[in-house]
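Take a look at the structure below.
One chain of protein is taken out of this complex; the other chains stay put.
Right after this comes subunit A.
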């Protein structure tokens, strides 16, 4: 029996109702609106302005960015607009400071780049904010505090020194309000523990320790102790000539303070349990997808190299990014990922050219939405992709100054996959390596080469 058109509409409505009931909050696709863009407009990009790290703090109120020049800029969500749904993603500069300076290692005659590789916020314990920032060799703990009061009424000094003979009576200095001043001061410097370049830092859920990982080793630090660190993973072979695998990313579990994972250049993720042994060279669990024999090529290993690994907020899942895809793993199952999303499969036919111009070694990051339902990652041509795990939907958006009208809704880009895309249409200079998602709201920060785009979802 063919349903009548009225019946079809009815069934369709039921379908949507069911879907929205399942979804909970929003039943239709998320639509993203442009909110702000930070950074210079010129096409000529100063090398020092290249954004190299983006991170929201635990409440999402602060957004930190690090650049190649060693500077950190912290944006704060406008407190007045926070409650207004339409312009809640308004962030203004809160503090700017030079985190790392270029250094020169005199013994090795090497220059140490000041580029900020990673920023990680510490959970807030008091009025001040703390973050860890790292370059290739040194990690620093920064305290960002506000000062909006100043003591005034000193007996001897209130501006110029007073002559003590002119003082007839004494007064007690009082705190008077002043213009808000945000100060950033380095509280700890964790140096000289890494022979190779640091690629990751991760704060432990115990709020006392954190890890730092370089190409061959992972060290455990106590936030209060700068003089020493414990080595917990060491994959350096006795003979450097036998080296075939390096560590590319590492992270602590969000809830279990004894669990950490690290990804390698061979596409393998290892989970370590610090309770098992002091040195976690032997992994507790290994996550490796069996190789697809059919699509094997000389580039298979390079494109399988893990560029980022992130636990979900719940701690149940883990996401890894390799060159062409994003994989979601259940941490209880290491045989294969539970979901795989192709980010830019059209690059597969151009791997040789990408190897030639070195873009095949680009390290893209990825991030989870606050509710772990959507994952996001960047690509070339200033595209960034979002994958909705619940609805099995994905969308490609572009971060460009052309879509810059406030509140304008971003139109999803269609990337044709019907035919092979030539390497000429892939702009490898416009890459989005760093993205961040507000932990409690649908606000995202997307970094192009030297601009930071902030988008919010359109509330219906």
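Rule of thumb we're sticking to: a residue touches a chain if its C-beta (ideal position, glycine included) is under 8 Å from a C-beta of that chain, and two chains touch if they have at least 3 such contacts; residues count from 1.
What we mean here is this: contacts and distances are computed from a predicted model.
Trainee: Select, from "Ubiquitin-like-conjugating enzyme ATG10", "SERTA domain-containing protein", "Vacuolar protein-sorting-associated protein 36" or "ALA-interacting subunit", the UniProt-recorded name of the complex's unshown chain.
Mentor: "SERTA domain-containing protein"
Trainee: Among A:101, A:281, A:356 or A:427, which residue is in contact with the omitted chain in the full complex?
Mentor: In the full complex, the listed residue that touches the missing chain is A:356.
Trainee: Any idea which of A:197, A:313 or A:458 touches the chain not displayed?
Mentor: With A:197, A:313 or A:458 as choices, the missing chain is touched by A:197.
Trainee: Among A:259, A:305, A:320 or A:400, which one touches the chain that has been omitted from the display?
Mentor: A:305
Trainee: Can you tell me which of A:46, A:110 or A:338 touches the chain that was removed from the display?
Mentor: The missing chain is touched by A:110.
Trainee: If you put the missing chain back, which residues of subunit A would it touch?
Mentor: These residues touch the chain not displayed: 107-111, 196-197, 215-216, 240-246, 248, 265, 295-299, 301-302, 305, 348-349, 351-353, 355-356, 358, 361, 423.
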